[in-house]
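What follows is an incomplete set of chains from the complex, kept in their original frame.
Here the chain labels run A, B and C in written order, and each chain numbers its own residues starting at 1.
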């Protein structure tokens, strides 16, 4: 087992992360070439929460949240904690005490491929969490894992310092070196969408706006009227 | 693959659909002899949304939403878009731009056996959606499907023009020719329930209201007191 | 099949139940030695609901809610109805009429390893329900089960009269004879947490508060700095 804590990780530039967060998960994911999206079984504990931050990563084992306590110390303002687990587990590894601690350090949210508890308090505290379950199941503190090593969380390989954007649509992870490029493409995409939205609201068809009629016909699409007989 | 679009479908009468919608999913489903209900894994994207409409049907393939763009053009005011997929898929095939387009055409909602994105915007726009997932996962536009052919969506075979009623309890589909009969039975059922609710609130037991005591005894039910020993 | 109804069950003391309810599910579950928690697939129908009560238990069969009607008569003020099913089933066995009846009898909530319907009405009525699904699927009244026998519900064996506490974190069941002891431990735990929360909010680390540094080092945890090369 990798039983280590890596300190002083390199983080994605905070200003980039903030602007990526403003774009939202769907736009960033598209701008990233449709990569980096965690599986949709990871859901927000309360609807409407949004978070953007740099990843501090944790590897834990089923039923054991010891390393999350270790990881708190490595967090700085603007970080988001990302917890991967070595096997499927829905135990409640995180609750309002840990959230209090993370908020005190300026952490912007939690992304965990396990369960959390104190759901009501998390909502009331305004601390945004994405988890695979809500469960009061208690955990032990017996087995070492690791902090700030690469972890797979909900199907995505996350490196320490990666940019993490999360909202009601899910969680997307952008490599530190890709953040600037993704931001450029995402902001362009975002700007384009405003115009499209206006046209569509006015009744223009996507078929025409995206020039789809010709490729559709070429691909073999035919239009028929429903026969008369009932 | 059926690569066609059927135009000018016959639709269930709009007045019937509206009245069916007022009854709600549970009542309509019961009035339909407990048929037509989609599987409960299809959930509303936001709680409290309600929709009633005539089905414009779409058949898509995993990871590809091209045909949804094609289907928009076939929609008329009072329609509801029903999307079936040829295999299990949770990709985010639909978002706020398509919702804008459908609202511009008077469509009352979306029922899709796949994922959707822009969940927050859909809620803010008040556009009701029932889907199998919320996911930002982007899709391509490469493979033809069909519009207004029969599609199986969440376990129900839906024909173009069928009446579709959806609320927090799920989605029910009524065949065009069955709508009038189901409405009659449903409205009777609805009227009966008001009286029952009053009696139950006053403390009357369902056992007595539904005359269950005799059939229960006949079926062999016995009543015992808990023994004293602890 | 056990086709019987047990009357006059012994119930956990109401005052104990009330105070257990005030502690919440996570605290009670921990105070119970991390036992008694139902599986997290059981979810509240509406967020924010809370219930504490003494169990009236029901055993039903897939697609059949007859015994729930029978069980209503056995409920007293302060009870909570707990329904186990002999096989996996998500049919809508319970709706607003049964909820009206239970509220009329002073029942505090429903815990059911099956589906429920009329989700919107249940929320509006303020009747809290934990179920494995929301589904309008209608059921029949044809097969006997049992009332107030031990039932397994969402992974927990529940005896009639057990204390049941439920909130957004799930559902926990405490044996009648264990309730006083669990309450003592839970209230102590609860008192301790307030102090911890304050310290953590002030920036103290859990690592220090719980004296974890030494056992972590002993277990072999090492701290490294990220290497310079990028």
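Quick note on the criterion: contacts are C-beta pairs under 8 Å (C-beta built on N, C-alpha and C of every residue); 3 or more make two chains touch, one makes a residue touch a chain.
The structure displayed is predicted, hence computed values, not measured ones.
This structure file shows 3 copies of a single chain, while the whole complex it describes contains 6 copies.
In this section, only the chains that are shown with their structure count from here on.
Different-residue interface: subunit A and subunit C share under half of the residue numbers found at their contact. Here the spacing of subunit A and subunit C, counted between their Cα centres, is 30 Å. In subunit A, no residue touches two or more other chains.
Here subunit C touches subunit B in the complex through residues 3-10, 46, 66, 69-70, 72-73, 90, 92, 95-98, 100-101, 103-105, 115, 117-120, 123, 133-138, 141, 144, 148, 160, going by the rule given at the top. On the subunit A side of its complex with subunit B, the touching residues are 25-26, 29-30, 34, 37, 40, 43, 47-48, 167-170, 172, 193, 196-197, 200-203, 205-207, 210, 212, 216, 219-226, 230.
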